[in-house]
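First the structure, in the form of structure tokens, and then the observations on it.
Heads up, one of the protein chains got dropped from this complex, but the rest are sitting where they should.
For chain A:
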Amino acid sequence: MSFFDDEAEDSLSPELRSVRGASSSRAQSIGASSSSFLDRLRSTVSPDTDPHSYPHGADRSRASASIFDTESNLEASASTSTSHFGFTPNHQPDEEGDQGEDVELLEEELREMEEMDDVKRMGMIWVKERGTNDIMGWEGDLIDGLFDKLEQQQKMVTTLRSDPQTSEEEHFKLMLVQTEMERVKYLVRSYVRTRLHKIEKYSQYITLTPSIHHLLSGAELSHARRYTELLHTHYQHSVLDSLPEWLRKMDDTYGDGLSMVTKPNKNMPVLIYCRRDCGEITLEGGERAALARGTTHLVKYRLVDRWISLGWAEVL
């Protein structure tokens, strides 16, 4: 089996094809060494964490497949020049009619959700976190999983890079893997920072409301507490201490009902895509709107927060 044959099936970017054309004379000789490359790749991954079996089996480079086990990801990283993400939420075409099969479809979809790989899910929760301004649950397991895999991948890449037997083309492949890793890191970083921004904005509200503490990770909660304290000390020292005593509180409510504690504004509109039938909602004016499966709506967050937290509706 030639080294590049499987790559061509994946319809990689033109650049890689040209590489292939240029080195086609060498491809035969590399073909012989490619299996040993894969063997070495495999041997560097100590535990086999991924139970999925690959349709292409030994043909595929394990390095690019072990973590980001969708084929589209390899393509995405190969065509980096287009600089846009390969993990926009996938919209299945709206299957019409056949109410009887609905249950089956739903089950199928749920299974799909579970089987979605980590990077895709990370992309989804990242969009969700950025699309709403309420405090969302912390996806600790997913992040931990991603971190484990990133670390493992990094080790693998380092080992292979320092290995003198690694050929030119293999180095190129490693580069793709590394680029993909950087992209995943970007996702996680952006996700964590979006959360941090919200947490700092609503730190006092979070500190005062124990019922939402379960949504935050331990580190985030302590960050919220300490940030509130820091901010209040700052205000206290800067001005409040020189005001009359009855004006020194930080949790007053003004005459017009405006509280000093900033809360998430649940009336902000969100753009949602209904993965399942979400029934009807009553809008402000008494109007009713049906949230049918496969439709997209722009509604106030307050009206659909249940569906979003259940995962029935996806924030875009």
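Basically, a contact is a pair of C-beta atoms (placed from the backbone, for glycine too) under 8 Å apart; a residue touches a chain by one contact, two chains touch by 3 or more; residues count from 1.
We take it that contacts and distances are computed from a predicted model.
Not every chain of the complex appears here, and the one that does not is recorded in UniProt as "DNA replication complex GINS protein PSF1", selected from "Cornichon", "Trafficking protein particle complex subunit", "DNA replication complex GINS protein PSF1" or "DNA-directed RNA polymerases I and III subunit RPAC2". Residue A:V192 is the one among A:V192, A:L215, A:V261 or A:A292 that touches the chain not shown. Touch with the chain that is not drawn comes from one residue among A:K120, A:R183 or A:R293, which is A:R183. Counting over the whole complex, chain A has residues 80-81, 83, 85, 147, 150-151, 158, 175, 178-179, 182-183, 185-186, 188-190, 192-193, 196, 200, 219, 223, 226-227, 230-231, 233-235, 237-240, 242-244, 246-247, 254-255, 260 touching the chain that is not drawn.
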